[in-house]
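Structure first, then comments.
Note that this complex is displayed minus one protein chain, with the remaining chains in position.
Let's turn to chain A:
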Amino acid sequence: MRGRVNLKCRYHKAQSPLQQQQRRQPNTDRARRLHPASITCVSNFSGRDWDDNARYSVRSEGWRGRVPLSVPDARLAPECLAPCHDHSVRGLWRMMLLVALLSPALSGGLKILQVVLPGDEVLQFSPNGNNERIILGPGLRWHENNICATRSGLLKKASKNFYYVDSHQKRYIPHEKEFVIGIILRKKGDNYLIDIGGNEPGTISCLAFENSSKKSRKEMKPGDLIFGQLLVANRDMEPELVCIDVFNKTVSMESLPDDGIMFTVPLHVARMIVNPENIYLMSIAKKINYTVIVGFNGRVWLKTEKQRDMVAIMNCIMMLEFMSLEEAEKNVFRLLDSFLVPVQH
């Protein structure tokens, strides 16, 4: 029992509803009450950009809420849908409607400004007592009163003072609160070592699953897939995952069943398909029933009844790497049809 009590305290500290409320997300509780296990916080994919000789640090905040980058005002972003669709896509429609109702009126929307290279100056900003605030997302850093880009990509502006660079990357860098699909490498004492695609393997405690205690643990073998949320992930520490949320309930799924397929896509494709405004996965669902789980480390797990359908949907999702969304939407039905043509014997 002692182990169980410690677990609650530990995980509550990181994700207590009170703390999240203090971060000015008034819609959080309501969202959670309505769909307790299915709407969860999706991502916070910016790190902190440090100046290497800094005596002070300028923190660039990530944003909580929708990873899909259409959040008009980061501070009021509602918690987003879990990236898990089920066979009947009705559940997903309900969630999307709910999210649309909860989000405040769009004020300006998302603007794509320009393609930037590292070192490009975006703005001049010197902090004075004016209470002006600029929120920097991933890919930007503040150096000597200039805000410059650190990666190549599209500079986007989500609200009147929120900027970030959207880049097309393949390598995953772990960040807190992101959902990832991991592969179990081995058991190490009371933890499992998991490969999440970053520079070092993450760990997950055997107790970090729903309904597990010291007596009854979840046994998993190397090679199993697991879908969890990163509790601790910064550049200095080993990443840690959990499969439960604040209420000690499972976050959509823990270990994924054996009969699906998992493949890797670039990170921007994973973020694109999780966007609730993006109907790509829904248009595929019109033809085939399937279950998909998207991890922010670029790993996507898919399951359908027939193998041919799995390969078809896998190719549809991988097409997004090279095509723009409009082109892919036009081609998706043609591709699916070519796979679904019955084999002539």
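Heads up, the rule we're going with is that a residue touches a chain if its C-beta (ideal position, glycine included) is under 8 Å from a C-beta of that chain, and two chains touch if they have at least 3 such contacts; residues count from 1.
Here is the rule we use: contacts and distances are computed from a predicted model.
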Among "Transcription and mRNA export factor ENY2", "Protein odr-4 homolog", "Exosome complex component RRP46-like" or "NADH-ubiquinone oxidoreductase chain 6", UniProt-listed name of the chain not shown: "Exosome complex component RRP46-like"
For the chain left out of this view, which of A:134, A:154 or A:282 touches it? A:154
For a quick check of understanding: of A:133, A:170 or A:330, which residue touches the chain that isn't displayed? A:170
In the whole complex, of A:133, A:160, A:214 or A:235, the residue touching the missing chain would be A:235
In terms of residues, what is the contact footprint of the unshown chain on chain A? 47, 49-50, 52, 68-70, 110, 112, 115, 117-119, 121, 139, 141, 148, 150-154, 166-171, 173, 199-200, 235-236, 268, 272, 275, 277-278, 320-326
